[in-house]
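Okay, structure first, notes after.
Just one protein chain is left out here, and the rest sit where they should.
Labels run A and B following the written order; every chain starts at residue 1.
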Amino acid sequence: MQKTKEQSDNSQAEAKQAQEEKIKRHLRLLEAALYVAGRPLTINELCSVLSTRSKNKTKKYTKALIREYSTRNTALEILELKDERYVLQLKADFTPLVRKLVNRPLLSSGPLKTLSYIAYRQPISQKRVIQARGQHAYGHVKLLRDMGLVAAEHAGRSMTLRTTDYFADYFGLTHDTSTMKRELKRIFGEAMKV
Amino acid sequence: MQKTKEQSDNSQAEAKQAQEEKIKRHLRLLEAALYVAGRPLTINELCSVLSTRSKNKTKKYTKALIREYSTRNTALEILELKDERYVLQLKADFTPLVRKLVNRPLLSSGPLKTLSYIAYRQPISQKRVIQARGQHAYGHVKLLRDMGLVAAEHAGRSMTLRTTDYFADYFGLTHDTSTMKRELKRIFGEAMKV
Partner (left out) sequence: MSTATRKPFYLRPPWNILFEINKLEKLTPWNVNISYLLRSFLSEMERTGKVDFRASGVALDSSALIYLMKSKLLLTLQEPPAPPKPPPDFIPPPLFLPLRHELTSTTIEHLLSVLDEVLKGEKLHRIDKVVSQPVLPAASDILPQFDAFLAELDLQMEKLYKLLREKVKGAGIIEFSTLIKGIDRIEAVNKFILLLFLAQDGKVSLWQNEETEELYIAVGKLNVAKDERTI
């Protein structure tokens, strides 16, 4: 009897340890995903990182990670955004202190021009982008799609381009395209007055 | 007398607390710097973040941060590289699990092989690279140059290729070509053993 109890205790302890290991592993996976993405990730993206379909489970883990970060003394923070999206970022008060170390542009000048044009005219056919920006813009569109800044929709033989949520997040714009275009036009108009 | 001792105790405790606060603040500043840079930072760059001229002090803080990261259960690591440079990055075993979330054109295996070859044989003529890697390597060289990993020097009709400082930083290698080649031989030797 004694032995059986001991065995049962052992296996319980083992199961508990395995469970703890699993939790730790999940937290680290979420941390890895948020770190390399450098942008807000949707709950679905986080589910796919944990190879689970359960949004609830993923949310539970993400909230545990948020708590871990907030109790730890660190320059980084994890925030929950609207629409069940989560982001790992530098705490705002550190930004001015380390800004001088940021010197790599997101894109070189050519692709950036093509991106600005797509954002301003979206939704726009790839054909019109090429007409306005020249043949080399094919390469730009490919790069912008690879970087997740622009999404393409095939309609027969033509392709319609628009900016993605990642684009909006990066430049701090709203996700809704038509509002974004108004925002862009307004900011652009103000910039032109200067 | 009693009062004086108390006062002294108090002020000691305060001083100690202030010192601890300062240490914490320095660690967080270094963490913030390494996080936003996404590349190895030199000890001089880190000194400027802490607004100090003392390399020793900065090194001490950086090593404390490295220890903090290694004892903490995290997906990230801080490494000390040659030439007193430090980098924050994802632990390599998480790479395959979150690679798909990276919004940067990452290199596929073909261009990476061409890059390895150029790094290993540099300075090397483009012609020899094509001989060794095949016609498709023209595209690889263009991509690597576009990404700033490889630089080309025209010498008459031929073109000499070598890796850039950005390349060295990316892989945590030293900037000096001959030392870097020795480092690479060691890395490749280890990779070949696996």
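Everything that follows uses one rule, which is that contacts are C-beta pairs under 8 Å (C-beta built on N, C-alpha and C of every residue); 3 or more make two chains touch, one makes a residue touch a chain.
What you see is a predicted model, and the numbers here were worked out from it, not measured in a lab.
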- Task: Return the single residue from A:Thr4, A:Ser109 or A:Ser178 that touches the missing chain.
- Result: A:Ser109
- Query: Looking at the whole complex, which of B:Leu29, B:Leu65, B:Leu115 or B:Val150 touches the chain that is not displayed?
  - Reply: B:Leu115
- Message: One chain is left out of this view; which of B:Lys22, B:Arg67, B:Arg99 or B:Lys127 touches it in the full complex?
- Response: B:Arg99
- Contacts of subunit A with the missing chain: which residues? 35-36, 38, 90, 102-107, 109, 112-117, 119-120, 128, 131-134, 171-173, 184, 187-188, 191-192
- Message: Across the whole complex, list the residues on subunit B that are touched by the chain not included here.
- Response: 35-39, 87-90, 92, 94-95, 98-99, 102, 106-107, 109, 112-113, 115-117, 119-121, 131-133, 170-172, 184, 187-188, 191-192
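The rule is short, and it goes like this: only the chains that are shown with their structure count from here on.
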- For subunit A and subunit B, let me know how many angstrom lie between their CA-based centres, rounded off. 23
- Message: Which residues of subunit B touch subunit A once you look at their complex with the stated criterion?
- Response: 24, 27-29, 31-33, 35-38, 41, 45, 48-49, 72-76, 90-91, 94, 97-99, 101-105
